[in-house]
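A single protein chain has been omitted from the complex, and every remaining protein chain is retained in its original position.
To keep things simple, chains are lettered A and B as they appear, and every chain counts its residues starting from 1.
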Amino acid sequence: MSINKDKNIFEIKNLQKWFPVRRTMKEVLNKEQRYVKAVDGVTFNIRKGEIFGLVGESGCGKTTTGKLIMKLLDPTGGQMSFNDEDVTYLDHHKLVDYRTKVQMIFQDPYASMNPRFRIRDVLEEPLVIHKIGETREERYDMVRKALAEVRLQPPDEFMERFPHMLSGGQRQRAATARSLILNPSVIVADEPVSMIDLSTRAEILHMMKSVQRELNLTYLYITHDLSTARYFTDTIAVMYLGRIVEMGDPDDVIDNPKHPYTQALITAVCEPIAGKVNRIKEVPIKGEIPSAMSIPKGCRFHPRCPYAKDICWEADQPELEDIGNKHLVACHRYKEI
Amino acid sequence: MANNNKKEKVLEVNNLKLYYRTSMGEVKAVDDISFFLRKGETLGVVGESGCGKTTMGTALLKMPTPPGYIAGGEIKIAGQDIVPLTEKEIRKNIRWEKISMVFQGAMNCLTPVYTIGKLMMETLQEHRQMSKSEAYDRMVKYLGYVGLPEHILNKYPHELSGGMKQRVVIATGLFLEPKVVVCDEPTTALDVVVQAQIINLLKELKEKLDLSFIFITHDLATEAEVSDRIQVMYAGKIAEIGTNQQIYGEQGASHPYTRRLLAATPKLHEKVAELAFIPGTPPDLLHPPSGCRFHLRCDVAMDKCKVEEPPLVEIEDDHYVACWRCPKK
Partner (left out) sequence: MKWADIKNSFSDFWKEFKRVKSGIFGLVLFIIFLLIVIFEPLVLPFGEVNDTWRDITYWEDNPKSAQPEWTNFFRSEKLSTSSKLTDPEVHINDMGALKMETVSFKYDYQFSGAPKDIVLKAHGTGNPLIVLSVTRPDGEEIELLQKPLFLEDGSDVRISLAKDSRDSVYEFARDYESRVNVGKSDPKLFDVPMVLFSKAQEGILRDSLSEALKGEYTFSANIILQNENDTMDDFSLIIPGQVYGVLGTDAYKRDLWSGVLAGVKWALLIGILTAIVSVSIGVIFGVVSAYYGGWKDSLMQRIFEIFRSIPLLPLLIVLSAVFKPSLFMLIGMMCIFFWTGPVKTVRSMAMQIKEETYIEATRALGGGHGRIIFKHMVPLLIPYSFASMALFIPGAIVYEATISLLGLGDATIVTWGQILSDALKNGAVLNGLWWWVVPPGLCIALMGMAFAFIGFAMDKILHPKLRTR
């Protein structure tokens, strides 16, 4: 299924999620409030039918962004629109409807299913919640269809099993089936293969891709693994400390990174190539990642950036600029690097 | 690095068997493996879940996780077989003295109620009779090796980042100056950038202190950048052992499993249309399949593979393969 280049299924503008931190007495008296700024102004669009990759290290805000899109969290700022409708804040009724359209696959396939439910109960649950299907038999038919969709054959055999009777790959397929059963248009996949064996990983991704084609789905694919992201996604966005620093075509971003952070990440990634064992890898990055409670002024990457100059901490934080070929970078000095 | 073949073996494992007693029978987690580690090298042990690598790691320190136990074989550290030794002897002389371990998720095994200094001191004094000032000096020295300042000793684990905690654990694994350090997924839980830094650190330490490492991981990409020789395990057996060049080089690895595992590993700078995978799942180690354990998932399996288990054979210098399809070169 081809990507509809003109239609954005999601438009995110300056999305923000700040978590208030428990205050000390002194802070309460001084009327101060600190925040963990997990997501601090994120802007991007997801086109209909594409696989949009959100990449970054732990603490960069990618999982929180995913939860905001899933509306498991409410934003503290910014706007979100889905199919041209503003979904930033939804009342209960609209939220239930939203849930049938946007679904999620979690990282840990075992933990995401109640271990005391059989697979058929796990998959039936969303149907029961949304009152789909009149009889149990009708719902079970839908379950069978979903299981067939993810190639868990024969469906009846898998329906009877408990999650711990399935392998990691099979469980993730079942979790995918559960997310598909309501016929959503968007699936948010948070590290769906990171807990799965290498030899099976590609099989799951392959299944996800074919499911996408057959059902006209759009994916938000969240991961820390750049290599898999390159293979799987149509657009990639690199996040650092709550903001997107670089975004574009995966080949472009990875072969031609413009942001110093992206460059550092790419240098740091290990590759299964001979001859690297005796070399000390120079990763162009300094220090440690700061806490999201005390974000550096100006460009938030400047304390660690090997190219930082005055402008980087004196000016306002850089916004994403289109540098051609739909490749966006948020850096004051990208031209000089 | 030059006279590799002449360097002595600091660790030698022969016919090691590690089994788990369960209510349903014996799970043969590691079933008769033999390999060695030379002085000053890093041997990477790679494999997927259930291949036995973690079991083997803890067994090298004679700490098999119950209900596992050593069912046979020898583990020779600097020539001494530790299998017949008693727990007391191992604790006194072997563990942490001759061989130490950097655990998986090491960051979470630092007791949160003690300062780093107290934790390290405890380990040190458990093993050596040292005065407090001697112990202190050594701790500072090794913290320095891992790039941490002295004041870390006064901090509590929760005050340190993941990378810092991992460095502390590495320092603790080294400061009794063992001959062999077993690292079990030391970088898996870390961010990519921190991982690169830790890998650099391990390489520096190996050079500076002439250490020998066993580096266990499931990530083939990490192994390529860390290990001099790589040992690929599958379903409790060794499939292939080769040098970095022999496994990752252009002509490719020899064992079908290794080849396919490599094909399934995405490379950052290579654009692939389809990523390969290996259909099926690893076998049940309660009832392992007959013949070669990989034959059910192998695309080049012959009739012989189904019946007879291939031995680990040296097909060229420093290159061992257990496959009927791989003749001597």
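The rule we apply is simple: contacts are C-beta pairs under 8 Å (C-beta built on N, C-alpha and C of every residue); 3 or more make two chains touch, one makes a residue touch a chain.
From a predicted model like this one, the values you see are computed outputs, not experimental measurements.
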**Report entry** Contact set of the excluded chain (shown chains only)
**Finding:** A
Report summary line: Contact with the hidden chain, among A:Pro126, A:Pro155, A:Gly242 or A:Gly298, goes to A:Pro126
Requested in this report: Among A:Phe10, A:Phe106 or A:Phe158, choose the residue that contacts the chain missing from this document, as touch is defined above.
Outcome: A:Phe106
**Report entry** Candidates A:Asn30, A:Asn114, A:Ser291 or A:Asn325 - the one touching the absent chain
**Finding:** A:Asn114
Report summary line: Contact residues on chain A toward the hidden chain run 70, 72, 95-96, 99-100, 103-104, 106-108, 111-118, 121, 125-126, 129-130, 164, 175, 178, 182
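Convention: only the chains that are shown with their structure count from here on.
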Report summary line: Whole-Å distance, C-alpha centre of chain A to that of chain B, is 32
Requested in this report: Within their complex, state which residues of chain B touch chain A.
Outcome: 1, 42, 48-49, 161, 163-164, 191-197, 199-200, 203-204, 218-228, 244-245, 247-250, 260-262, 264-269, 271-272, 274-279, 281-282
Query raised in the report: Which positions of chain A touch chain B when the two form their complex?
Result: 57-58, 167-169, 197-203, 205-206, 224, 226-228, 230-231, 251, 254-255, 264-278, 280-281, 283, 285, 288-289
